[in-house]
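Moving on, here comes chain A:
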Amino acid sequence: MPAQDERELRIVGFLCNWCSYGGADTAGVARFTQPTDLRIIRVPCSGRIDPLFVVRALLNGADGVLVSGCHPRDCHYAEGNFYARRRLEMLKRFLPITGIDERRFEYTWVSASEGQRWQHVVTEFTRRIHELGPAQSFNPATQEEWFNLALNEASKGEACACHGS
Partner candidate 1 sequence: MAKIAYYPGCSGQSTSLEYDLSTRAVCRALGIELVDIEDWSCCGSTPAHTVNHVLSAALSARNLALVEQQGMDTVTTPCPSCLSNLRTAAHKMEDASFRDQANALLDTPCTTKIETLSVLQVIAEQVDAETIRAKVVRPLTGLKVACYYGCIMNRPPALMQFDNHENPMAMDKLMGLLGAEVVPYPLKVECCGASFGVPRVDIVTRLAGKLLDAGRDLDADAFVTACPLCQMNLDMRQGQINTALKENFRIPIFYYTQLLGYALGIDDKELKFNKLCVNPRPVFKKLSELKEAAQAG
Partner candidate 2 sequence: MSQLEELKAAIRGHLDSLDCVIGWEQGYDPLHATPLFIRNESDLERLSISPLAVHNPATYATGFAGKKIGMVVRGCHSRSIIELLNEKLIERENVVLFGLCCDGVVSQRKIRTALPADPGFVEAVEIGDDALHITLAGEKTTIKLQDVLADKCRICAYPDPLLADVLIGNKHDSRPEETLACQEAFEAKPNAEKFTFWQDTMSRCIRCYACRNVCPMCVCQDYCIAASRDPLWMSQENSPAENFMFQMIHVSHLTGRCTECGECERACPVDIPLMLLRRYMNKQVQEVFGHQAGTSLDKTPPLLTFQVEEARIKERDW
């Protein structure tokens, strides 16, 4: 687990109770070793996961956000993951315009029996986030960063009438 050797990054997981949380439990019961960066928030269904939770986490400074639900057709609530798939897909596709690397967000499906798959997903996602490194804070963290930001923009001038940059 290379991720463990480095400084931990902040990875938020949103997991549905019935499949993916169970899958993470199964991985635990089987003692499938995983990197420790991820912290899991349990929700009843992937249909409960508002894409804005993901955005909130990213803007708060999360380095990665992982969402996992039941495989399509296997939703405990019949349709939750169908809605989730649309919502999360749109979020994933939208992120590039914000400049937030869309690789920091991923959504996937893991069933309660797929402990091994869960281990794989966590390991791979954590590896990816470590490759991307710590996320840049949206709010400049120091006065110096504020200054740099201001100058950076100021130096750009008004190249484009549409949005001044």
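As a working rule, a contact is a pair of C-beta atoms (placed from the backbone, for glycine too) under 8 Å apart; a residue touches a chain by one contact, two chains touch by 3 or more; residues count from 1.
Keep in mind how these were chosen: all candidates are chains of the complex that A comes from, given by their letters.
Being a predicted model, the structure only gives us computed values, none of them experimental.
Evaluated over the candidates 1 or 2, chain A touches in this complex the candidate numbered 2. The part of chain A that touches candidate 2 in the complex is made up of residues 50-52, 55-56, 59-60, 72-73, 79, 82-83, 85-87, 89-91, 93-94, 96-101, 106, 108-109, 117, 120-121, 124, 136-140, 149-150, 152-153, 160-165.
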